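One chain of protein is taken out of this complex; the other chains stay put.
Take a look at chain A:
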Amino acid sequence: MAQIPVQTIHRDPQLFYWILIPITVVMILTGVLRHYATVLMATTPKKQELPAIREQRSLLRGINLRTNANAISPASFQARKDYLVNAYEKGDFLKEPDKKGQAAPNPMTDPAAMEGMMGMMKGNMAMMIPQTLIMGWINAFFSGFVMIKLPFPLTIKFKSMLQAGVATRDMDPQWMSSISWYVLCIFGLQSVFNYLLGSDNAASQMAQQMGQMGPGAGAQMFGPGVDPDKQFKAEAENLAVLAHEYTLAGVEQRLLETVKV
């Protein structure tokens, strides 16, 4: 089998100074700028009103009672259960007692929920706008340049990824175009940002992607669109059917068995 001749392309060394380095520097600078823009734009989380705090914590109290009921005596548990179940069913802890029984408000019209969505929008915008701009800039100035040769062989599948913007069929996939270098920069500068801005910086995209994927469980529980009255009713039911078993029953025997003097 004949040896495939190694492709050589004579490149102007100026390409290196005027394309590769500028793209990298611009990418780093935008990352830093984006970090500070996000920090500046971030709104402090809106403070909760006292009734809202009361509503959440009263529900948590019920959950605490349910999980840790065994620590208190049956009489105390019974008293608390009666009180909480009654209060939950009457809706005493609701933030707006007169709105009891109505459906949960549409999260789109709820101003408190809009606030959170605006925050997310801002974050996304801070990501998207610079990327679009730089992409346009690179497309306008540097499209079609072959910039570097990777020092390792690659299969043909990598061609579309590494040679974006260079429509040459026979070129070895080791050669890289400027747009590909840009894409590589987007994903590869993570550690540079970590070094420059600290590990919890706003420029790193991983955090943002994670944030979009799974908001915390706490947000789910009291998030917009959840009807607190229904939650209270469910908790009341959980409490009502709970079987109580006192931890202190027989503790003195347990202790006498375990303690060695």
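In this text, a contact is a pair of C-beta atoms (placed from the backbone, for glycine too) under 8 Å apart; a residue touches a chain by one contact, two chains touch by 3 or more; residues count from 1.
Criterion: contacts and distances are computed from a predicted model.
Novice: Would you mind picking the UniProt name of the chain not drawn here, from "Elongator complex protein 4", "Orc1-like AAA ATPase domain-containing protein", "ER membrane protein complex subunit 2" or "Large ribosomal subunit protein mL46"?
Specialist: "ER membrane protein complex subunit 2"
Novice: Could you tell me which of A:26, A:114, A:171 or A:196 touches the chain that is not displayed?
Specialist: Answer from the full complex: A:196 touches the omitted chain.
Novice: Tell me which of A:23, A:65, A:166 or A:236 is the one touching the absent chain.
Specialist: Answer from the full complex: A:65 touches the omitted chain.
Novice: Please identify, in ascending order, the residues of chain A that touch the omitted chain?
Specialist: Touch with the absent chain occurs at residues 32, 36, 39-40, 47-50, 53-54, 57-58, 60-61, 64-65, 68-76, 78, 196-198, 246-249, 251-256, 258-259, 261.
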